[in-house]
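Starting off with a structure, shown below.
A single protein chain has been omitted; all remaining protein chains appear in their positions.
== chain A ==
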Amino acid sequence: MFALRRLIRFMVSLAVLVVASFAMIHLIPGDPIRVALGMNAPPELVAQRREELGLNNPLHEQLLAYIQQIFSGEFGTSFMSREPVGQIIVDRLPNTLALGVLATLVTLLVAIPLGMWAGIRTENGRNRGTEIGFTSTTGAAVAVPEFLYSIALVVVFAIGLQWFPPAGREGVASYVLPILALSIGPIAMVARLARVETLRELGTDYIRLARAKRLPEFRLYFRHLLPNTLTATLTIGGLLLGGLIAGSVLVEYVFAWPGLGMRMVESITQKDYPVAQAIILVYGAIVLVVNLVVDLILAKLDPKSMIKES
């Protein structure tokens, strides 16, 4: 039931996204083609591009054609490079996804144990030093944007120490710095959350009872504590994942990573609207799918969340 409702919500959001990305080109003030090609472009070329995008047809026909395009996996042709946009996406999406998925994995695998450790260590206000160190470090780490992490990592590890390549995607080593740059901020964020959740759950009666049962610490923390801290942590973590995918745009740019984000930035600066439109749509769709999957996993993981929903 919950899954169905959630699926409907997903479809609605997707529809809104499609309409929004369609509307983008029409919202540009003035003639988008003129804006894109510049004032000196020959009128024939402008007319040709207008025809290509179907901008002369009635709006509803354009929308219909746009939706058909999406279903057929075609997104028109780039203004600049004349490549088919569908091909650009097929070529570049895997690189972006690889970065996003790996960074997410790293984030969760590092942040949740870290937050739990900090929570257990600072329970009831003991180890004040750990608490202050943890909160101020993570507080500062959250505020530093990923593009600055990227630059710092490049300067230190690629240019200075020359341990990793500074740019491009060649071999395993080239993944290290982008993934690091992408996950430091989210790690700090999720670790804080995990700590707060851990502290809250440690105060509950069922943990008291589990302690009264004299369970070994490993079992107490990983079987009894962890599942209960995961719900809230993953809910925010899911939102974070969307942000992480967006953050990859900047990281890709610094590392000249051949992904969608890099191409999106290029297309926006070059006013290559068909490409920008399609990539924004793809990014949006990824975010929606990620949120859907996170919600479904949560419902499965924690039966309470379904009850809360209904």
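To be clear about the criterion, a residue touches a chain if its C-beta (ideal position, glycine included) is under 8 Å from a C-beta of that chain, and two chains touch if they have at least 3 such contacts; residues count from 1.
As a working rule, contacts and distances are computed from a predicted model.
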| item | value |
| --- | --- |
| Protein name, per the UniProt record, of whichever chain is missing from view ("Phosphocarrier protein HPr", "Alpha-D-ribose 1-methylphosphonate 5-phosphate C-P lyase", "Peptide ABC transporter ATP-binding protein" or "dihydrouracil dehydrogenase (NAD(+))") | "Peptide ABC transporter ATP-binding protein" |
| Which of A:Y66, A:Y221 or A:Y273 contacts the chain that the document leaves out | A:Y273 |
| Touching the absent chain when the full complex is considered, from A:V144, A:A173 or A:V293 | A:V144 |
| Selected from A:I112, A:L193, A:A232 or A:I245 as touching the chain missing from the view | A:I245 |
| Which residue of A:L53, A:L114, A:V154 or A:A232 touches the chain not shown here | A:V154 |
| Positions on chain A contacted by the hidden chain, ascending | 9, 13, 16, 20, 24, 27-29, 35, 123-126, 132, 135-136, 139-140, 142-145, 147-148, 151-152, 154-155, 159-160, 166, 199-200, 202-216, 219, 223-224, 227-228, 239, 242-243, 245-247, 249-250, 253-254, 264-265, 268-269, 271, 273, 276, 280, 283-284, 287-288, 291, 301-304, 307 |
